[in-house]
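Note that this complex is displayed minus one protein chain, with the remaining chains in position.
For subunit A:
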Amino acid sequence: MKKQHTKGLKNIDRRDMLKKSSLLLAAAPFYFGLNSCISGSKKNLDADVIIIGAGLSGLNAALILEGAGLKVKIVEATDRLGGRVHTAKEKDVPGHPELGANGIGGGYARVIDAAEKHNVKIGSDRPRTEARKGELIYHIKNNFILPENWSEHSLNTLPEGFRKSLPAYTTWPMFSKINPLPPNDLAAWRNPKYKDWDKSVYLVLKEKGFSDDAIKLCMGTNSSYGVDAKNISIMMYFQILTWIGQQTASNGKGGAIVGGNQRLPKAMGAAFKQDILLNSPVKSISAEADATTITLNNGNKLRAPYTLVTLPTSALRHVSIPSCSTENQKRGFTNLEYTPVVQLHFVPTKKYWEEDGLPPSMWCDNLAGRFMALKNDIQNPDKVTSCVAFLNSNVAIEVDKMNRKDAITAVTKVLEDIRPSLKGALRFTYYWTWINNPYAGGAYAYWQPGQITDFANHLAKPIGRIHFAGEHTAIMNRGMEGAMESGERAALELLNLIG
C-alpha cells in the first residue's frame, strides 16, 4: 500500500514535469545565453539555494525565496511532504488522527496565513480526551482511580497543597507562579539574564517538597516533554507557559486543518513551482568559498551558492557536515534530543466502556501509556473512531526497542490484563514511531538542564554558506508555528546575503 502512494506521487511529478518540459526547452536557450554572459562557473550550479527537508520550515523558506525570484531546489529524505506534520491515512486509522503536529494556536500567525493563502481550511480543534469526569480513568500501580477520587486516594503521594490536582496537571499552575519570564515576552527564555533557571525540573520539585514518588507521578509517566524530571530544564516549561499565555491573548482563530494538518504542507508543496526531490536522503554537505555541495545517499551531487538545512539535530547527526561555527553549536548538534513518542493505534470492535461502566480512556503508568479513545468523526462527534496507546518517555523507548510484533503483543497484553473488557475488543491497525526513524529521532526537541544557556543561541549560526532552520531553532514560537518562523528567518537571512 505504501509503495502505491510513492508511485502515485512520482507519477504526478513526472507527468507534471513532462507537461512543463516543452516550456522549459523554449526558455532554455535564453537561460543559457544569459547565464554564460554573467559567469562561467554558475553553469555548474543546480540552484541559488538548496533546501534540505520538506517540512514546514523548508517549505516556508522555499516559498519565500521563490517569491523573491530565486532558483530553489528542495531535497527530502522521505516520500512525503510535511516532516513531523503527519496525518494518518484513513485506511490505516479510521478518523485519520494526527500522528505528529496537532493543534493550531490562535497566535499561529504564519500557519493561519499560509492556510488562507493556499486555500486550506482551518476548522475546530479535534476533540481530545481530557482527565475530566466520565472521560478518563487513572491506572496507577495497578489500581484504577477515577479523577474524582484522586485527592483522597492512598496512592496520592503529592505534597500538601497539590493533592487535589491530577498527576498530569500538578506542576503547571506552580510553574506558572514561579515563571520569571515577562508575560508575552517570547524571546526571553534565551536571555542569559535568566540562566539560573536553566536547571532541572527535578531540582525545583525537590525544593517544593515533592518526594521521588510524587515526581515520578507528575513527570516520569506520560510526560509530554523529554524523558524524566532530571533531564529537562524548567526553563523549557517557562517558555511553554509564556508562549501559551501569548497564544491565548492572541486574536487569531486556530484549531486544526480540516481533513488533517498534512494538507497544509501538501498545499505549500503544490504552490512551490520548482523541484522537490523526494526519497533523497542527504549523505554529506560541504562548503567551498563560493558554493556548497550536497551529496545524496544515491551518490548524486547538487551544487548551489547556499544550502539551508532544516533537519532536526537527530537527523543531522547522520549527515556529514563541515566543522561547526562554534563549540557550543557542535555540542548542540550532538546533544539536543527529541521527545520519544510511539503510537499504537487500534479500532474498538465493541463498546468495552459500556461493558465495565468505566471511562473509555486511561492514563496508565505502564506500557499502555495514555490510552485514548479518539472521536474523529465530525458527522458523529460522540462516536469513538479509534483508540491509541500514546507512549512517551521511557515507556516509548522501551517499547520501540522491541521488534514490531513483540511490541504490539506486549502493549495489547498489558491493556487486556489491566482491563478485562478490552479482551477481544481491540483490533490493532497501525504502529507509528518517531524514535526509530532516522529522519526524526523523536517528536520535538526538548532542552536538558543547561542546554538553553549553552547552545540555544548557537544552533542557527551559519557554517560558511550553510544555513540552518527547523523547529529547534525557533525563538518566539513552538511546534508548527516555530517551524514556519524559523523558515522565514532563514529565508530573510539568505535574501539579505544574496541581495
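Here is the rule we use: a residue touches a chain if its C-beta (ideal position, glycine included) is under 8 Å from a C-beta of that chain, and two chains touch if they have at least 3 such contacts; residues count from 1.
Operating definition for what follows: contacts and distances are computed from a predicted model.
Student: Identify the UniProt protein name of the omitted chain, choosing among "NADH-quinone oxidoreductase subunit H", "ABC transporter ATP-binding protein", "Peptide/nickel transport system permease protein" or "Cytochrome c".
Tutor: "Cytochrome c"
Student: Among A:Asn102, A:Thr157, A:Ser176 or A:Ser250, single out the residue that touches the unshown chain.
Tutor: A:Ser250
Student: Just to verify: which one of A:Asp113, A:Glu148, A:Asp196 or A:Asp212 makes contact with the chain not shown?
Tutor: Reading the full complex, the residue touching the unseen chain is A:Asp113.
Student: Identify the residue among A:Ala77, A:Leu166 or A:Leu186 that touches the chain left out of the display.
Tutor: Missing-chain contact among the listed residues: A:Leu186.
Student: So which bits of subunit A touch the chain we can't see?
Tutor: 10, 13-14, 17-18, 20-32, 34, 46-48, 64, 66-71, 73, 106-110, 112-114, 182-188, 246, 249-252, 273-275, 277, 279-280, 296, 298-300, 302, 475-477, 484, 488-489, 491-492, 495-496
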